Each structure stands twice: as C-alpha cells, then as structure tokens.
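Only one protein chain is missing from this complex, and each of the others stays in its spot.
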Amino acid sequence: MNIRPRENAPAWKQNAYRIIFESDTRAGQLFDIVLLVAIVLSVLAVMLESVRSIEAQYGPALRVVEWVFTGLFLVEYVLRLLVVRRPLAYALSLLGIIDFLSIVPTLAALVLAGSRYLLVIRTLRLLRVFRIFKLGQFVGEGEFIVQALRASRFKILVFLTAVFTLTIVVGTLMYVVEGGQNGFTSIPKSVYWAIVTLTTVGYGDISPATVLGQSLASVLMIMGYAIIAVPTGIVSAQMALPASGRPAAPPAFRQALCHVCQAPEHRPDAEYCWRCGEKL
Amino acid sequence: MNIRPRENAPAWKQNAYRIIFESDTRAGQLFDIVLLVAIVLSVLAVMLESVRSIEAQYGPALRVVEWVFTGLFLVEYVLRLLVVRRPLAYALSLLGIIDFLSIVPTLAALVLAGSRYLLVIRTLRLLRVFRIFKLGQFVGEGEFIVQALRASRFKILVFLTAVFTLTIVVGTLMYVVEGGQNGFTSIPKSVYWAIVTLTTVGYGDISPATVLGQSLASVLMIMGYAIIAVPTGIVSAQMALPASGRPAAPPAFRQALCHVCQAPEHRPDAEYCWRCGEKL
Amino acid sequence: MNIRPRENAPAWKQNAYRIIFESDTRAGQLFDIVLLVAIVLSVLAVMLESVRSIEAQYGPALRVVEWVFTGLFLVEYVLRLLVVRRPLAYALSLLGIIDFLSIVPTLAALVLAGSRYLLVIRTLRLLRVFRIFKLGQFVGEGEFIVQALRASRFKILVFLTAVFTLTIVVGTLMYVVEGGQNGFTSIPKSVYWAIVTLTTVGYGDISPATVLGQSLASVLMIMGYAIIAVPTGIVSAQMALPASGRPAAPPAFRQALCHVCQAPEHRPDAEYCWRCGEKL
Partner (left out) sequence: MNIRPRENAPAWKQNAYRIIFESDTRAGQLFDIVLLVAIVLSVLAVMLESVRSIEAQYGPALRVVEWVFTGLFLVEYVLRLLVVRRPLAYALSLLGIIDFLSIVPTLAALVLAGSRYLLVIRTLRLLRVFRIFKLGQFVGEGEFIVQALRASRFKILVFLTAVFTLTIVVGTLMYVVEGGQNGFTSIPKSVYWAIVTLTTVGYGDISPATVLGQSLASVLMIMGYAIIAVPTGIVSAQMALPASGRPAAPPAFRQALCHVCQAPEHRPDAEYCWRCGEKL
C-alpha cells in the first residue's frame, strides 16, 4: 500500500519521509545507520540488565539508558505517523506493529514487572538492516532464500508432521521400555527426549540406560541421520531449480507483441508473426 | 483394491461411505476434521495420564475420557466394516490394522496393565490428516518425498550397512583403548557410543577421557562430518532430478521445416513461418 | 587379477571355486548366506563376551563358540587357498587379508590377552554381504557412492585441512581465554573440544564457562553451521552431476563408423557421412 505523502503535501513532510522511510539519499542512509546503532545499543542494554552482577553495579544507569532509547523510539514513531499519507496503514503494517511493540514494554513495566524483557522485541527492528542494503545485492538474496522456503513450505510441513508423529510413537515406546526411570518419567518428557535425539541436538540431560533403550535410541539416531537429508534435499533441489531452470528459459522469446494479432513470444530472429503471418 | 460399496447397495451405505471414507463432500470433510480432533485429544489424554502429578489429580477423569474415545473409535470401526464392499479387505489394509490397534489396548489393559500405553498407536491415525488435504497440494508433496526416498532406498541401505560396520569396528577399538573405563564398559556400549558420536547427537553420557581415546573420537567425528554429506547428497541429487529433467523437454520446437524457405524450429502452435510469413 | 582356477584344473576345484567365490549358482548363494550368518554370529559372540554380566554366566560357552567359528573360518580360508589359481595373489588381496586377520586373534589371545577383541575385524567380512546382491542393484549403488566420494576426495581433503587448522587455532584461543579452567586443561584438550563443537557433536564433557569463552564458542558454532554446508554441497553437486549430465549425452550419435573414411558419430538419421559425403 502506498504510504508516501501526497504530492501537494508540505515540503517538510516530503523531505522527512525521504529521510525516515527511504535510504536513497545521504541523509536517509545516515538516519537508518543511526537508528540501527540505537536499536543494537538498546537491545544490549536490556541484555546486560539481566546479568545479576552488572545489574547490581550499573542498574540505575542502564534504566536511564532504557528510558532514553524508549523516548527516542517514541519520537521516531510519532514522526513516522505524522509523515505518512495514511497513518493507520503504517500503524497496522508489520513494521509498524514492531515499531510500536518496541516502545510499549518500558511503559508496561511500570505496571507489570518482568514485562520489560519484552523489550527484546526491539531485536526484530534489526530486520530494518536489510533496508540499508536496499540498493545492493542483499534484498535479492534474502528474497531468494525466502522464496525457496516458501516454495518448499508444503513439503516441509508434510515432513514435519511425519517427524512429529514419529517422535510421539518413539517417545512412548521409550517410556515403556525404560520403565519411567533414567529421566523418562512421563510420555511428554520422553517425546521431548525423542525430539532432542532426532534433531541430533543431544543434550544428554535424559539418556537411555537400559540395553533395550540404547538399542532403540541407536535406531532412532540412525534414522535421524537419514531423515535429516530430507529437508536439506528439498531446499537444495528448490534452490538449484532456478539455476538449472534459467538455461531452459533463454529460448528467449521476444517480448514485443504482434501489432496485428497481439500474439506474444516470437523467436528473436522472427520477421513474421507465427499466428497471423503479418510482418513484425 | 476397490472397497467402494456396489452400485446396487442401499443408499445409506453409499452416503455413509462418502462421508466416512472420502472427503470431497462437505460432510466428509467435517467427519475427517472431527475424527482428527478426536485422535489428537485421545493421544493427549494418554500422554497426560503418564505424568505422575496430573495422574494423581485427574486420573479417574482421564480414564473416563479414554473409555469414551475408545467407544467412539469402536463405533467408527464397526461402521467402516459395515459400509465397505469387502470388510476383510479393509480390515487387513494398513489403515484398517491401525484403526483396529487403536481400540484394542484399552480392552487389553483390563487384563495386562501397562499395555494401555500402546494406545499411542493412535498417533499413527494422525496420518489420516493427509487425506483431508487430498484435493490440495499436500498429496503430491508427500508423494514427492516418499518417491525420492524410495528411489534412494538401495543407496541408503548400502550407506547404512557401511556406517553400521564402521561403528562396530570403532566401538570395539574404543573399548580396547579406554580399557573398560569411562563408561566404555562393554563392546555393545561402545558401539552405542560410536553411533551417538557419528550421528553428531553427542549425549555426553559416555565420553572418552584418555588422550588416545579422544584422538580416536576426533577422527570419528571428522569422518562423521564428511559422512553425513552422503545421505544428504543422495536425497538432494534424487530430488533435483525431476526438476532438472523437466526443463530438458520444453525446447519443443516443431521439427518440420517451412515448405517455402525451409526455416526450422517453429513454435508447436505456429500457423505461419517466422522467416517468410508463409502459411505452414 | 584373475584367480579363477585354470581350465585344466580338476573338476572339484572348478566346482568348489564356483561355490566359494561366486554367487551365480544356487550352491554359491547358499554358501554366501551361511557364511554371512556365521560372521554375524561370531561377531555377536565377541560383543556379548565383553559384557561383564554375560561373561560371568556364559563365559565358557561363548569361548567354545568362538573356537568353533575360528575353526570354521580356518577351514574356509584353507579351502580358498587350495582352490584359487594363485594362492598368494588371493592371500595378499584386501579380502584375503581380512579373511586371515579374522582367524589370527583367537590364536594370538593364547599368548597375549586382550588381543581377542581384534576378532571384531571379522565385522569387515560383513562387506561380503554386497557380493550376494551382485546380480541385483546394490553393486551399482555402492559404486555410485564410492565413485562420488572418490571424485570429491581432493575437495574434501582441502576442506578437512582447513577445518583442522581452524580447530587448532580456536582450541588454543579457548585455552588462553578460559585460563586452563573448566576442562580446558591443555591445548590438545581444547582442540578436542573444538572438534567436538565444530562437528556439532557437543558432548558437554568440556564446555566454556566464562563470558568471553561462551562468545567465542558461539562464533565457532555458527561458523560450524555454515561450514557443514561445504562437504554436503560438494557431495550433492557431485552426485547430481551424472543425473543432469545424462540428458546432455543423448545427442545420441550413431555408433557405426563410415565404411569409407571411418568417421564416427553420425546423426541417428544421417544418410550421408559428414566427413566424406559417402552414402552410409
């Protein structure tokens, strides 16, 4: 949706929009970089505040930092609302919601302690980093990844459903086999163990101790070994597709339509339309 | 095998079959969704019952839930038997056996305690979820995965045999090297460790403590690093196959030459020559 | 090297060779299957003997089993030597050496206790399993994997050298950073840790406890995440090669040569030689 200010809007709005929302000017890029640094610093502050020893020493200072950043982000948010053509459209867009959510927790923490940690939602603002490289190669690359994942989403969903069913069955089996001992104290815990094992994470907080349990676990691990090939294969094949598909395209028909019958896709060296025989 | 009721069967059978076994009608889809929810809930009940604290508090209620679901599934199973053309064919099909096994454990638990956990076989009924998306894209995707795995099955079998042989040899070596200490108390245990390591799960319940043992483990890990590439490569190559095979077809120009100017390579649907404009 | 008995060898040699070394006859296949079962059982016996509780109870019986199998394998080994054309060529082939090594340990154990565990070398005899499927699809599949790995061997070697260098550098850094604490008691141990981490095995027997150490470990893990893509990519690309290469071949020239100028590779529909213009 177009949120750029109308052409008859005052000049300051036009300029502010260019600086805040776009990054094809010097000032716009500077704004984006300053914003990114601010985001990183504010996230860092929240993270440091959670470390007890740092909190004990620098607690008050960090809280000041937090309020300063919250203030800055509030100003920025209001500016964005003022500048755009349709404030509501921006406020309800994904980026708008993230911008809003990165301000609220500080205020909410006055009422409800602990909600301050939601400030880490600010991390999501880091996604703006991709904006800066807009003119560069990054957007295309990100889109390439996202598009490959989107094209594979049904396959991955089917795959994950099968994996999830498998972990429930194996988890229950292990619960029965290990007899509720060695950490397998309930079926949900055993399923958790099965997921930890199948994904090859393997914490070791729960691990089988009976011979039968270890045999079953071995089978699960070797299956996981073969299974991990599936999502990789799906995404690899998907990503290789355009690469090996590209050469297929370049039959490279001419884009211009026939001026008589509007037939598309003529050979690049064609002199006559293939449908109506008219001189191109 | 065709289990659809004969055309001269009573109308209620025809309708019941459509609702229970197919999902191309409103009612059929509704039936499938209700069934799925029931399956999920019944599996959840079994899982929760295994958690001691929940069992202590809600045990009787959960047992009632279990009997209710078992009753429902029994009714459904009998209905399926009544409706189909050849009850035995259905009862001996994979889905039929799973349907049957998801009822039995509750009854068996009256005789043999502990067999109730086999109720989790019900999870396998979740595979029916794919039926609902029959009209959608899911069946094709699932078939794509299954077909790629089936085409790779000999390669994966050869690969797993080699891996298994490797783990037995390395496991025994480690047993000798670590001298029965540090958890390597027997060859089977050492083989179990080798599998845990080679698959990169790495629980850490058993890990080498001697210098020689750690060196050997390092070699195994780095080999595992290279080895994990094999199943992934197999499946990726298999999945990329149709993709890179498909584009091979589309050049697909018509082979016939223009009878006037002998120009080759006309579009298959071309009516006029692209070089001289003559009617083909 | 051809080890098949000469054509003028006595008939019993010819027959014995067919049974022992080949598997294209009934008897030959039966021999191979019996041999495989014997190998599996003898390996199992060695493994079980290492389990203390089983050894305490069935120790003598297992030792008898071991001697019986060793006797059988000895007879088999002698038979092989008698039957082949050049006994030395067989004895020095890879399979011959493995066959020999699977007999020796039992005898050696009389002198040197503990060497009996080398019996697990017998596992390598399991590789004979692939012989049985010789006529089937397995040999081709195994060759496909081996050939893909062989074609990638230089790439993988370069890759492993780089990985190994990286683990030494990171391991030493961690030794300095963690100050010899938390399990990082020496550089070799730290390198071992780096390998455990980079390969995503992650036992957890050694893990960083300082903030700087955990940061460095995080970087290593994320690098390992990207690095693991390399061997997979190498093997995948290699395996996809023949698949996407195959369609490239079928220009499918005719194999027959021109009867005048011996020019090869004519179009399948060619009527005249492309080099000398003679009627084909």
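A, B and C label the chains in the order they appear, each numbered from 1.
Quick note on the criterion: a residue touches a chain if its C-beta (ideal position, glycine included) is under 8 Å from a C-beta of that chain, and two chains touch if they have at least 3 such contacts.
Only a predicted model underlies this, so the values are computations on that prediction, with no experimental measurement involved.
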With the missing chain put back, which residues of subunit C would touch it? List them for me.
-> 154-155, 157-159, 161, 165, 168-169, 172, 175-176, 185-188, 191, 197, 200-204, 207, 211, 214-215, 217-218, 221-222, 224-226, 228-230, 232-234, 236-237, 240-241, 244-245, 247-248, 251, 265-267, 269-279
Missing-chain contacts mapped onto subunit A | 43, 46-48, 50-52, 114, 117, 120-121, 123-124, 126-127, 129-130, 137-138, 141-142, 144-145, 148-149, 156, 160, 163-164, 188-189, 191-192, 195-196, 199-205, 228, 231-232, 234-236, 238-240, 243-244, 247
Interface residues of subunit B toward the undisplayed chain are 200-204, 232, 236, 240, 244, 257, 262, 264-265
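Criterion: only the chains that are shown with their structure count from here on.
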List the interface residue numbers of subunit B and of subunit C, divide the shared ones by all numbers used, and answer same when the ratio is over half, different when under half.
-> different
Most central chain by CA mean?
-> B
Centroid spacing, where centroids are CA-atom means, of subunit A and subunit C in whole angstrom = 41
Can you check how far apart subunit B and subunit C are, centre to centre, with Cα atoms defining each centre and the answer in Å?
-> 29
Overlap residues in subunit B, where contacts from two or more other chains coincide = 188, 191, 200-204, 228, 232, 234, 236, 240, 244, 248
